[in-house]
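Please read the structure below before turning to the comments.
Note that this complex is displayed minus one protein chain, with the remaining chains in position.
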């Protein structure tokens, strides 16, 4: 499959802007067989959407996402809206035979995510592809981390430490937003930040989270609001302990109250043969401890992940010429376009998004039930992953 | 009270060596009213104890700790033995009217620790002092952290992240030691490393841990042993979530399997107005984020904690001339000698040691009970801190 | 002035690729009045140039730079060729009334640079703009550094430490390239890397280099070559001491043999009231020591330069979402387009490029003359900056 592929993007806020740059740039750097055409941008407000389309480079606008999805010049639907609309749009797009890229978290509930995963599986049988936008998989340093684990350089994984720390709610007078409303966002830091570190930890280690014990907290329960209620109905912070399918144990924390930390998505992994450490605030670096090094010469290496041998890097600049946040999205759409062109399933697919959703649900369940150990569900169509939870206990 | 004070030290392994350097050096740097006299060293093997005494500078030796405690030239007993003998020795010393410095953790059980705390309280009424050797309180950088919190520079404390990472068990072929036997050590990484971070987190924040949810793991259950069983009967790693008395939430991890981390005792605290971060592997540094700094100029400051205004530092070298691990013990005995001389209670006393012990017990209880939320006991004489645990649940 | 502006770019190697991304993206993020149209790409080889144009997004191709410059659809000429052709192309473009963006170093000799500066001055009188592509001025962290200096936050500048370290020649078997031929590149590490740090140090401090003492070295004098001579005729490394017009003293080093350093363009400045430190390998960070902070709380702050208040950052992503190397070029062309639109002179202009060239010439002169102190020339049309050098001596 070669030629152009028409993209329709729903939503044009932060995610819309960064996705647009990826769609505009990907074929300038990666040898994709399919060149994206920025066909239509969809937003609720006509004027603002027209402005955004002009600025971001989209050829047309729609104000009804159903119309956008239905357009003949759209073969791929890119969902950049809040989580409460993901399921509806994705299901419609897949039903219409359109490929789908959906922002994370996949949905606001396990039930929605299950429906989406089922629809994606059915669509895949017809050659329609779908992908969840866990862009941190496309950070070259994390790709290198995964490669080292896969090659056995870390040995057996024992410890995982994953935190995602921001501080934009640290100020109690920061205003209300849709991200603090459960009906819109599904959850708070858990879905927004926690989803990223769950996916990243699972992807890098190659192990799934199998059970959790959790607490969560809402530090500020009312915030100034111009429109409607200022009641915060989501978690401000969520912390959980976890066991992984391969025997590792770990801890996770998501918060927007870590004053001074702007985007500290950190991942530390210790294995029997090596260790790695990563912090997105230094996203071009991976720390690697090679247990095979002679004792007197061993130490965490600060690998500047800008070498041509590193994932995705060969497409860009010489060593030491850093990449930024937006490039992870360029990598993401490159992989998606490649999958569509070659007729293979991109990763992470909706099934993987569902698995993350089940972890998030187990976290919420455990936090609501006195932190009791809560297995992560693996149920079929009827289950929401919560049925098997009763009576669980570990270690 | 001025003049000399005779010290009798029980045990002469790692802790004995570092305590000896503190006793030999303290009056060379700090204006203590009482000068320590290294009166007697006690160990079970006569020949090895004599060698150690000669090397470490002790005037006499004993092989029976009761004899050492009873000596007329001993006014202060320094307990550097494994945890299973702490209670017995401390109780005898206090009964004999000797001041006591006891290595951490205070005891191997809450019951023992309660008895010790009660004895210490009774002894204090008679002017006999006792102290637990939580030496990390004497790291200047952590002293500065506590000062910043106490001055309100961090505002309300919201997050605590405390880990203590070592890697000396990472190698599965590392041999059996008493530290891996429950009867000797009480617990594994939890008592050895976890006790330090619990005490440090509580001391720096000024808040107590009020409840926990925990998991623990033993990665390697049998190790090579020359003498007796190689069965590991303690935890290799312990992780727990916690709530603090002042509203903060946090996570803790103690492990000896974090390959590449040699002594990474780390503490991160985020408040509403400021944040700090510390890592013992860079023990002369404190990271401090001052939320009052203008936004465009704010950032974590790397404070080199070697200025004369910093805790303990004025006694030592000019700025930038680093201190090491051993100096924390010199500070510790300086504070103890000062308390004895002035007739005040040193900190941390045995009651604080008991409180830490109760946290450790709650962690073990929670880990054994499916991670269920477990309040930290505050019981009187009959309770071991576990009675109130039933029915607990939180947020 | 609003609307489109046609760009003709000469050269399509590394610099051509990164400039193209800037031309394609600038109006998506910055509110430029002039939207760049990628009119024509010029290269010597027709087939390769056509390929590059398709990949990089240029509408047409030329193989003769004179034709490209002359095209009616070109109003701005972007010179991305090796240094030996800068003067010729720039002079022709300015003569044709085309705006010019010229890669650094401005030229291969002071004489060329003087001619270019004179032409630029004449052209400016007619509304034709010219700019040297010292892109490091557009790193937000260095912009913040300059702002802090300008606001007096560093007080009187005393020390400058500037190095630019790469390692791609460290391997003695790395092949010959045009960058190692004096006739093509003018100089080696000095012009390639040294030019950047001279410009950056001068720009951030607001002081010019007034004199130097230098040494240079060529470590590997012959390299494998497929085409012609493998004789290296430029410096591999150049080091110099410097005095600045405002009283500061400093040291500079440029090398491609610093094994392990990939793009370590570092700048440290100490003033009477504050200090800064920067390393391009962590380009989103600025270290700032505020001498006004209380002594016990002072320390170098790691400012993550990703706040909306920071230079250029407001156009991009939320705090903590890093920018990369390429963004400095987007900023650069944004500033150039703004200057053209508003009829003002962009900075750095050719006169500033000439001043840097004179520093480089003084460095070469000093290195050739036993490191003798060598003032930086400020001569008029006839001088090459070398006339005043004799008899100089300082401090």
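General observations
For reference, chains read A, B and C in written order, and residue numbers begin at 1 within each chain.
Going forward, a contact is a pair of C-beta atoms (placed from the backbone, for glycine too) under 8 Å apart; a residue touches a chain by one contact, two chains touch by 3 or more.
Keep in mind that what you see is a predicted model, and the values were worked out from it rather than measured.
Between the chain not shown and the residues A:304, A:339 or A:359, the one that touches is A:304. Considering the full assembly, C:237 is the residue among C:197, C:237 or C:286 that touches the omitted chain.
Among C:29, C:203, C:257 or C:350, the one in contact with the hidden chain is C:257. For chain C, the residues touching the chain absent from view are 158-159, 161, 163, 165, 167, 170, 172, 213-217, 219, 237, 239-241, 243, 249-251, 253, 255, 257-261, 270-275, 289, 291, 298-300, 366-373, 392-395. Residues 14, 18, 20-21, 24-25, 27-28, 55-57, 166, 168, 261-264, 280-284, 304, 306, 316-327 are the ones on chain B that touch the missing chain. Within the complete assembly, residues 144, 148, 286, 288, 290, 293, 295-304, 307, 309-310 of chain A touch the chain that is not shown.
The rule we apply is simple: only the chains that are shown with their structure count from here on.
Residues of chain A in contact with at least two other chains: 261.
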